[in-house]
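Note that one protein chain is taken out, while the other chains of the complex remain in position.
Then we have chain A:
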């Protein structure tokens, strides 16, 4: 068996495999739901209803999607240039960390000055965190998959150390938790009475900006060229290492915004459970979106919807929420396969 590229894939070739992938995911989830002793149709219905069935559900899904849009964009930007950033989790915590360092009273400013400052500071912190592996890669050829992945654990322990030490909230009754942000540092709601903070708005704007960068600027052109064919890019005169560094700065900055947005928009303080793996889930989001920044928004909504829906379903019929993880993993694996099949046909030798 071998794969043969298809020159001009037909419309059916492009659409059918992803559809079949989603359908198969649903079937797998149904089988597992039956195994757990529930009616699969009821379970799926409850997931959809729990994710999108009411105003509250939709807002919950949008809130949950917000950090995933940021980390998804971060991964999409890096992967597009073939910079394998697995460290969005660490960059997220870097953004969160700088937010509580500056936002708990150190800068006694009004919201109009403080919030933009926090956004820039968070992006800078995330950029620096990814800059180190990126420099190691271009200078010494160190594999960034290893460094960014391991740095996640190092950075989480670093945050843990700070939360037990200098950043510990004296009024926190001994919990490893930072002080609360001052009111001026909190992200306001996008509309009065709706439980949706401006982090979501910032995420949508970021997605649009990333799209503009990739399609309309020389940097975006360079990033795509470096990602598709590094040899040809270097031959043509593109400074490949410089492009990788700039890609790392952008990618790290985007992931850090997830941390800023979670602290300033939702939690109000920093704890070690700020992110249930948003950095890693960002990889799934980016892959499902085929690294397209606009599709990242849709993919993040899909992934967030499954998580939120599964929570709600679990409360109603008692099927464990792990069903959501299995669904996402299945969807991702099948989608990768489906994407392959849109571009190649299998030939038996």
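In this section, a residue touches a chain if its C-beta (ideal position, glycine included) is under 8 Å from a C-beta of that chain, and two chains touch if they have at least 3 such contacts; residues count from 1.
As a convention for this text, contacts and distances are computed from a predicted model.
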Task: Candidate names "Nucleoside ABC transporter ATP-binding protein", "Multisubunit potassium/proton antiporter, PhaE subunit", "Helicase-like protein" or "ABC-type spermidine/putrescine transport system permease subunit I"; UniProt protein name, chain not shown - done: "Nucleoside ABC transporter ATP-binding protein"
Task: Touching residue (missing chain; options A:225, A:250, A:274 or A:313) - done: A:225
Task: Identified contact with the non-displayed chain, of A:165, A:193 or A:237 - done: A:237
TODO: Write down which of A:14, A:54, A:160 or A:217 is the residue touching the left-out chain.
DONE: A:217
Task: Where the missing chain touches chain A, by residue - done: 4-8, 216-221, 224-225, 228-229, 231-238, 349
